[in-house]
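Sharing a structure with you now.
Only one protein chain is missing; all other protein chains are in place.
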Amino acid sequence: MNIADVYKAETVKECIKLLAKHKETKIISGGTDLVIKLNEGQIEGISLVDISSIKELNFVKIEGNTIHIGSNSTFSDVLNHKSIFPKSIKGFVEALESVGSPQIRNAGTIGGNICNGSPAADSIPPLIVLGAKLTIISKKRERIVDIEDFFLGKGKVDLGSNELLKSISFDIPNEDSKLNFYKYSYRNALSITLGSVAALIDIQNNIVQDIKIATGGFSAYCIREREMEELMIGKELNEENLNYLLNSAKKIVQKRIETFPNDFKVLKNITIEGALRHVIR
Amino acid sequence: MDKLNIVGKSSFRVDGIDKISGRSIYPQDIKLKEMFHAVTLRSTVPHATFTLNTEKASKMSGVVKIFTAHDVTGKNEHGVLFKDHQVFMDRKINRIGDPLALVVAETLKEAKVAMKEIEVLYNELPGVFCPLEAMNEDAPKIHGDSNIIANMKLEKGTVDFSKCDVVVENTFKVPMVEHAFLQPESAVSYIEDDKLVVISSTQYPHWDRFELSLALGLKEENIKVLNAAVGGAFGGREDITSQIHVALATKTLKKPVKITYGREESFLAHSKRHPMTIRMKIGALKDGKITAMKNEILADSGAYASWAPSVLRKAMTHSTGPYEIENVKVNAKSVYTNNPFTGAMRGFGATQVAVGYEQIIDQLAEELGISTYEIREKNILRIGSKTGTSQTMYNSVPVDRCLEAVKKEMEIIKKKPVNKDMLTGYGIALSIYGTGYGNGFPDVSSNIAKINSDGKIEIFSGFTEVGQGAKTVMAQIASEVFNTSSSNIIINCEDTDKVPDSGTAAASRQTYNTGNAVKKSCEKLKDIILNLAQKELGLNNNIGLEVKDELVYLRTLPSMEITFKDLFSKYKDELSSKGKFVAQTTQMDDLSQGAPYWPYGFNALGVKVEIDPATGRINVVDGVFAQDVGRAINPRLVEGQMDGGFVMGLGYALYEDINLVDGEIKNRKFSSYIIPTAKDMPTLKKIIIEDPEETGPFGAKGIGESVTIPAAPAILNAIYDASKVRFTKLPVTPIEFMKKFGNKYD
Partner (left out) sequence: MNIQTVINGKKISVNVKNDMRLLDFLRDELELTGTKEGCSEGECGACTVLIDGSPVNSCLVMAFQIDGKEVVTIEALDEDGNLNIIKDTFLEEGAPQCGFCMPGMVLSAKGLLDQNSNPTRSDVKEAISGNLCRCTGYTTIEDAILKSAKKLGGKNG
């Protein structure tokens, strides 16, 4: 392992100052992804800005109809507020509960999960369907980005080297909607995601009034699946329509992985079908 | 049998609290003064000749010396059966992960940095990765001029399926899997009084000492092997690894050297479970009596033989399961390839074949239209039955009792509510396991029992505590003989200088073999004590003398007594006795007929599975496990083995598979090689079946391997029951399940 300098930030102000001053830095908080890469020598020679002590970014609050989560909140911190979350975001809670293990949830932060831009980050699909907004700050300015637009490529996100993700906010969906989440994995704990799907769905008299779908693991990054949504809006929730969606979803996914080996394609077909079946209900 | 006081009680583990408190010392926990650190350079291609250039690396900061094949001071070879491994490769690389060099430096960091600077030039040779192809005449050869390591046959009676009313056949494929013991390999060596001392975590310290002496060119008496705490083994620590490298470095440098593998290197360094392709054909009469079975087994031994012939023999002789079948024919082959090498792993070949015989017998029952219980009841081994090798089962054959116990409990399990959203299925499996190296091999365990100056009983035996509880079991056996608490027994087993050879902690042989040796030596020592006490107490004879709590007393006049301590002060050296036990097995004939193992252990398992029809996620949600133990020396340890063996079998059935691409292990981390977590494990009901084995210590048999065997086939049978899809290839991952379920993706 090889690390140049370490700077510790206690406040947001200190942090953005440090980020402005030092190039070639990486932010470390929970460390659950970064330390593996450092230890394996995948990342070498960089400097680190440690934000794990910035308390002002560790919060969960409900203001009016909006939930705000500080980027430095660990998964466990957020889950500790489970009881004040409305039922309609159950899938968000389930997604956080499905992350790694208790140890990982106690250390890993929601901000870290988002900023890594991993294609299979568990917390992101629910946040996408909730239309979460990210508040990003640098020494010069503060800006707000739709989480959907934040991801640019595998591991690539819209975050400058001088910027810090401050918080994540989303509106509580209306009472008629429910948020379902399913993570497809090999075993019951500690498992990397084969694929995950979140759906925010409003069903009245068995008709899908509105639906938002987002997936993880079916593209270079977590994305909103508008094409799939279109197929269900206004439709009756029955086996025939569901099958139509599943078959189309497979085609949509297959198009993205045309050049991949056959085994992988089959795996993705099975995964998207199974996960969708669990969330469209 | 007399009433037992200690045997049969769940005494606490003698090493328990140290392990729980983090005080047990594994080699990685050892730090010595002026200790160097070492890292191994391993090959990254599967088949090649090569040249090394260590010049630049050896000049790097902190580097003390880089060891290669040239620096091996003895014979550059090792191996448990054949000497086909090399300490460092000198000619040809046979697999990815072959050791090429050892970098010894002042710090670990320096060693790692320098290792990157060693230049390796490979001249790649065509490799062979499929055991079937490896048998072709024109296949690349790994060692010598044939890749076939062993080709065995077994014949009993005459197999003629035309005489059967019903015949079924199938081919089963079981994967290469990993021991995944939690403690990665580590070793430390140093010089003490001109002796080379090697501390490691091994299954067999005396064998290590022997192999070290050959490779280093040292006499055995100049080497001392100390076994530190062993963080799980399961067969994966039988072939020597890290210890041979640090020993060589210390011998040359005369300084302490330490090496600790990371998880990935651990995956590369030690053996794996043999993957096998098992073709089975079985025939029965209308009434359900099985009359013929024909099996073909092909095992991939990878780049080295390790235990290949022994594993294959066990697979072959156990492929008829715990059933009496009149006519049997088996052909079994094991071949070299350029894959990772395979060797011993829990069950030692018997685990693999059970996946076949316990599924095909269910298939047969279905064809015959009888229940899975009935077919087993009709065919299981009983007292007087003969196995596939025509060995007579003369005592302790409680297969029927195991089956009955499971049948009863499964009826209760079947009455419990089912989850409507899931496919639910129930499955059972039986298994058989023959203890020991077997086949006439002189399978010796030795023990010395002594009284020490405190009047305490000390046991000296070279067995290994790998987590199974051997120390506790031996202490219980000794304390039973001496009528004292097992915590009063001092166990010495770690130091080859102090203890006699007791064979390897493998083949479920410690409780039976070493247990017998311990019991014998303790009984002899007790006789000695009684005779000396008689003399000291001035009695006419030793009738009515009893021992209890390190004291001898006269039963009719308890005030007449003498302590072991007092006896020691006078008779010191006389208070010592040796015990030796050799298991009775015979070498089989050309058609594999004979008495290859003894004793045999049995079990039965029933499970309930739930399968999510949308995703193919399979969970084992309930189960009952009945295990024949002869007699349980320590029931809690037995149950611990049952749970642990089951979960390993569950991993085999549902998750685990070494993913090889041209001989390279793609999943050599715990994030990609999936083993079960607590959330995957159901709560099993465990039933211990006691039917004392005449030749066992207090009637005990070993169970360490037996317990893992029935899990996979029982789960597969339950999956079939739930889905009507018969899976013949392990593991049944959700994706594999969905591919076949409803034939959607075939």
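The letters A and B name the chains in turn, as written, and every chain counts its residues from 1.
By our rule, a residue touches a chain if its C-beta (ideal position, glycine included) is under 8 Å from a C-beta of that chain, and two chains touch if they have at least 3 such contacts.
Everything numeric here is computed off the predicted structure, so don't read it as measured data.
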item: Residue touching the undisplayed chain, where the options are B:Asn452, B:Thr677, B:Thr695 or B:Thr728; value: B:Thr677
item: Among A:Gln103, A:Ser161, A:Asn174 or A:Gln209, the residue in touch with the chain that has been omitted; value: A:Gln103
item: Those residues of subunit A which, in the complete complex, touch the missing chain; value: 1-6, 8, 28, 30-32, 35-36, 38-39, 48, 50, 52-53, 76, 100-104, 106-107, 188-190
item: Touch residues of subunit B, complete complex, unshown partner; value: 10, 12-13, 15-26, 28-29, 31, 179-184, 229-234, 262-263, 466-469, 636-637, 639-640, 642-648, 669-671, 675, 677-679, 681, 683-684
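What we mean here is this: only the chains that are shown with their structure count from here on.
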item: Cα-centroid distance, subunit A relative to subunit B, in whole angstrom; value: 44
item: Residues on subunit A engaged by subunit B in the complex (per definition of touch); value: 184, 186-192, 194, 266-267, 269-271, 273-275, 277-278
item: Partner subunit A, residues of subunit B touching it in the complex; value: 612, 614-617, 619, 654-655, 671-672, 674, 676-680, 733-735, 738-739, 745
